[in-house]
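One structure is given below, encoded as structure tokens.
A protein chain is absent from this complex, but the other protein chains hold their places.
A and B label the chains in the order they appear, each numbered from 1.
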Amino acid sequence: MDILSDFLLRFLGQLQSPALTFLLGGMLLAALGSKLQIPDAIYKFCVFMLLMRIGLEGGMEIRNGDALAMLLPALIAAVTGCLIVLVGRVVLAALPGVRADDAIATAGLFGAVSASTLAVAMVLLEEQGTFFEAWVPALYPFMDIPALILAIVLANVYLAKKDHNERKHVAVWAIVRDSLRGSALSALLLGMLIGLVSQPELVYEQFYDPLFKGFLSVLMLTMGLEAWARMNELRKVAHWYAVYAALAPLLHGLIAFGLGYVAHVLTGFSPGGVILLAVMAGSSSDISGPPTLRGAIPSANPSAYIGSSTSIGTPIDIVVGIPLYVALAGIVFDI
Amino acid sequence: MDILSDFLLRFLGQLQSPALTFLLGGMLLAALGSKLQIPDAIYKFCVFMLLMRIGLEGGMEIRNGDALAMLLPALIAAVTGCLIVLVGRVVLAALPGVRADDAIATAGLFGAVSASTLAVAMVLLEEQGTFFEAWVPALYPFMDIPALILAIVLANVYLAKKDHNERKHVAVWAIVRDSLRGSALSALLLGMLIGLVSQPELVYEQFYDPLFKGFLSVLMLTMGLEAWARMNELRKVAHWYAVYAALAPLLHGLIAFGLGYVAHVLTGFSPGGVILLAVMAGSSSDISGPPTLRGAIPSANPSAYIGSSTSIGTPIDIVVGIPLYVALAGIVFDI
Partner (left out) sequence: MDILSDFLLRFLGQLQSPALTFLLGGMLLAALGSKLQIPDAIYKFCVFMLLMRIGLEGGMEIRNGDALAMLLPALIAAVTGCLIVLVGRVVLAALPGVRADDAIATAGLFGAVSASTLAVAMVLLEEQGTFFEAWVPALYPFMDIPALILAIVLANVYLAKKDHNERKHVAVWAIVRDSLRGSALSALLLGMLIGLVSQPELVYEQFYDPLFKGFLSVLMLTMGLEAWARMNELRKVAHWYAVYAALAPLLHGLIAFGLGYVAHVLTGFSPGGVILLAVMAGSSSDISGPPTLRGAIPSANPSAYIGSSTSIGTPIDIVVGIPLYVALAGIVFDI
């Protein structure tokens, strides 16, 4: 009883976070029919700033620190990404009115990772003074890429079977390459490289780090506006997508939280790292995932997977998921 | 005599303000045929930053303070907005070569408020250490919306009479709703809401507030470039628009200054607040006003009202009006 009320208090306290308010504010404005728009160039620049900042910090940390500790969490990230896709493929495809290729694409997007959701959680932990290893955001591609590859492989297997053809050749390396070439992962990896080989401390401290929170608030507002606008697309497809999109983020986050806890016990993975791992698992890709899937599974309906992810999955992970994992960590790790 | 020279000295001192220099610099560049352009996405982002900053500050202030003191100034703001439209409708329409619906639309734009002009005045007062209640910028919609509504009502009445039809139904609530949905008021009100219900102090102090002055300088430059470019449009319409646009801002500002002085005597409304009220009254809407009027009074000629406002009204209010009200306040309130 004490634990429950403690949990609820912690959970409610998290809802005061400005990042969440900007997201909800954007949804509110869109719902009320506001004409406010953040120009696309600004949105793209916000995303670039966040990823470059996360990358630079990760790179500088790896340069100064030890990267071996990343091994187990990276493995957990990859396993979680694949698990999400497999479970999603089976569960979603079994629901009435859901086509199998749409189900696979949706599961792929939920297995992939949203950099902006990750950034929200990082800012929150930093503001609360909760420590996490600076290489944790670098776990992103370890979850993102396997999930996208597995989804595309499953889709090709399904389509080949449906056409009574032999199994089509799936170019795994081409998918890896396309994922790494996507604008989100490119920026993140370039930031890490620059952090590793150069000395970007000054530009990091004077530009990328101080502007991080501000651009994140602009990004959250944009995502809120977008989430509401996409809701219409979701209405065109089976309602089961909405159910999946509302429940899956929390389930995925809790699975990753559990696996992260194992890493905490085995190798001392930080509680902050466990929270971020859960946030990544609960998130669904909003920048590079959709175009990758559109190219690789052209038969799937974008209204199904983008609608589920942008208009329900992401808000749920940010508004419910992040406070949930933080509150849970507060009790589990007694912080 | 002493008062006059004191006034002139104060007035000239204000002309050194960088915001004014950027505005005049933009006009100079455009006049010399410079190809410099500020991308539209950047312009829109500057406007968003200013409004969000003003809104956040207002919201945080109302959360921490007392909003009852707003009542009388809000009433004065609404009365001033309507007065400007009524006087403008009568005076402008009486001038030779001026069509009545163009006159009403122009008067509506001059009754509405320019957020960027307001921001210039706020920065100036802050730099000079002149106090104003942080809710003063929140008076904006109280002047803006009634002025736009009254102008649209007057235009419909005029058009109905002209067509010998019965009075057309004017959807007042639709106009209020459209005004609130405009990008400028949306951003301002969202900022206030977030300031009220959340704790955006960190993002305000690290992002919106420190970048405010800089983005304002970029905005002033853009407005200067635009002001000169619009001058050509103004040449296409009756020259009386130029006379109105040059004199009306100062007259409107002085009316609001007088009414604000009454509020100062009655309820202790701050001298800084009186200056800002005068600046708002002297300004004409440059962001959300023109599209609202274009939609609601399609028969009016945009060259007339946008040309008057952007190329003469706004520069006059900023370059002459603001220094005038500051110098006047210096003498009237002995600050």
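Convention: a contact is a pair of C-beta atoms (placed from the backbone, for glycine too) under 8 Å apart; a residue touches a chain by one contact, two chains touch by 3 or more.
The structure displayed is predicted, hence computed values, not measured ones.
Of the residues B:95, B:211, B:229 or B:335, I need the one that contacts the missing chain.
Considering all chains, including the one not shown, the answer is B:211.
Given the contact definition stated above, which residue among A:11, A:45 or A:333 touches the chain not shown here?
The one listed residue touching the chain not shown is A:45.
By the contact definition given up top, give the residues of subunit A that touch the hidden chain.
For subunit A, the residues touching the absent chain are 39-42, 44-45, 48, 177, 180-183, 186-187, 190, 193-194, 197-200, 202-203, 206-208, 211.
On subunit B, what residues meet the omitted chain?
On the subunit B side, contact with the omitted chain comes from 16-18, 20-22, 25, 28-29, 32-42, 127, 210-211, 213-215, 217-218, 221.
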